[in-house]
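This is the structure I have questions about; it appears just below.
A protein chain is absent from this complex, but the other protein chains hold their places.
First chain written, first letter: the chains are A and B, and each begins at residue 1.
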């Protein structure tokens, strides 16, 4: 046990909610997707959006070998691997005879066995991982430092035909014992509110089947079948791997090379053969500054991930964005036309203001690293970074989320005739011209003078 | 009245719910689509899915010449014809002069009249009939035995912009009197629960219009208009035809030949001309063993019908499946990623188990011929046939419903590296390898030894 590794082995089965854009990052916390983040139209009654709050992680999920949120921050490199199992897709990673012999010896069983399994994907800091609805997955941390993942499960997605309860299930482990205890406690509370007698058992999905059925289905004895159900497993949903995890995978350098090559294929037209769901690209990095879609050397940068640069998002109907604001830089009032936005602060802090359709301020507060805030569709938002700057990752409920700016070069005011501006605001044409033209930036602006625009929080 | 025939003449107007995949079969019962079957996301509040029940037919719809469910089973052949009327589509079945003269004479009026009407489709046992939202239809049983249809009306469909009440209406008859009495009673109960004063009249849709309006609209006298409203009609929604029903249609042999020819056209690309909604193929048979998509000579077979082999299902967003399990054969735990599944048992019995996301068993019971059970999206299900074997038909709320298996050759466990399996379940690599590899079958498995896997129900 030389290293602490995190292996949520096929424990996390993202089932009911389409989605899950996971953002791998170093340091910071994990925050659950709050109530507001669920697409309101499918909830009963109206959305109560008079006061939005930045949300702290409400619980820590303890497990044998990790928790789902943690605070420590260090600069060590981490990398991980991940397996996504899709029923019906072929096992394309297959050991040759030679390798298998070695593998066989190492097992000690003396038996020759060639392992084969589905594709394994490597991930690193800054990766966004898209998981289609209903696929099983596991991930393994083989780096030297902790791994933090921010997970969004979109129960409002069109692929979810059931209610708004997140209904993922586990294929292994016994999450009730530790691990998901608290979260499920919460869920239980919500359940109980609706129906009085809700039982407390939350095992993996095999625990609901008769042992005989499992023994028959897998062609094993009852003892092994009982292990599937994980009744005596006290390790929770994240477990420790003794020694190295032995999986087949290409060498790292070859993998990266291929990744680069694939990167050049952007924009080619599909012919239906070159990419099926089985080999679809599910991982894309948005941390690299050179990939920024918006960049202002004195204000910051913004990198977006949508259905154009990660086509699987067409199925997920989600997109993501990574933002960096330098010290005191700010984003002027803007709104998203077609999506809710879940913003999670990964570094620093910012002063954020959110205004609703009636011109009411529903949020005017600081948001710090590890906090999360949901900006509903069409609510207008502005933010200014603090002294340390501000970084965030945002996930949006549309595969091609769009925003509209109210100030700057791409704004509605810029698009109007000067005379219309002057009449609308009862100002002179000169003032109107200034209002239209004074700011040439689009969404990332540098402050005219250093410091907070507004000192009181 | 030499034969008893079933003629739901344009009585059943599938209006509000998109769909209706009807499955024509001999013997067995008809069961209504239960509450759970409605797509929950559009219902208010959460789905209460802690206990699923197999459902017996709750009522028998009496009519002059039939009921909608019946039990008797015999081996005689039946065939029927069906008309689907689409407003705006041409009347493509037209009698020639000669035929019309004969027809004219038979009518006794002495008047020459060439009848013409829209396409008529023949159906037989095992056919699935897809009815687009809002089209009118009638069907006629010209065989020697009774006809059983299982009808699913998908009120949760995207084409339904109203609430979840099934809102089909009748173009003829007076269903309130007999026929739909009980069903509407039920509906009334549900209505009354919401709004106190719900009136009790359920006539055909013409009964709501003033007689004068109908007389004018059809250019007939008031006496005939009153007949449209069916006030004095006591026959219910299924009526008896005296003598033969005279409709224009190709001879049976020619029809079958054409059907075969069309069958070969699968996979050709559309050019927009060869098939419009007016001539779309609406009927497809899934009873033929040679069409099976999954087949295990020692376990059974599974035939699916989806948007690839019946393109109209793209519009309906529904699919169907016919399954046969031989004695003691079973299906290992699996779940549907993107659809609810309404399973109706057509022969024999099976032991079924359904487990929810929390690892709770919500159904563990026998399901017999004539019963129906709904398996919600992402709930894991297994079943084993009884001594007589088991047959069923299932309708699914996605035009290309997909399932994932948890055991067998296409399962998630098979797709994982042995080392991941071993660590996840705390078993040796040998055990893990057996768990992965012992079962080579996919979804249809033969039992390792005869008899029930689990003897207690």
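We adopt the following convention: a contact is a pair of C-beta atoms (placed from the backbone, for glycine too) under 8 Å apart; a residue touches a chain by one contact, two chains touch by 3 or more.
On a predicted model such as this, the values are computed, not experimentally measured, just so you know.
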So one chain is hidden, and I want to know which residue out of A:221, A:244, A:288 or A:430 touches that hidden chain in the complete assembly.
A:430
Contact residues on chain A toward the hidden chain run 39-48, 50, 156, 330, 332-335, 337-340, 353, 355-361, 364, 376-378, 380, 382, 384, 397-398, 402-408, 410-420, 423-431, 433-435, 438-439, 445, 447-448, 453-454
Logged for chain B, residues touching the omitted partner chain are 7, 9-11, 15-16, 42, 44, 83, 85-89, 91, 107-109, 111, 113, 115, 117-118, 120, 133-136, 138, 140, 159-165, 167-173, 184, 194-195, 198-199, 201-210, 212-214, 216-220, 224, 227-228, 230, 233, 235, 239, 241-242, 245-248
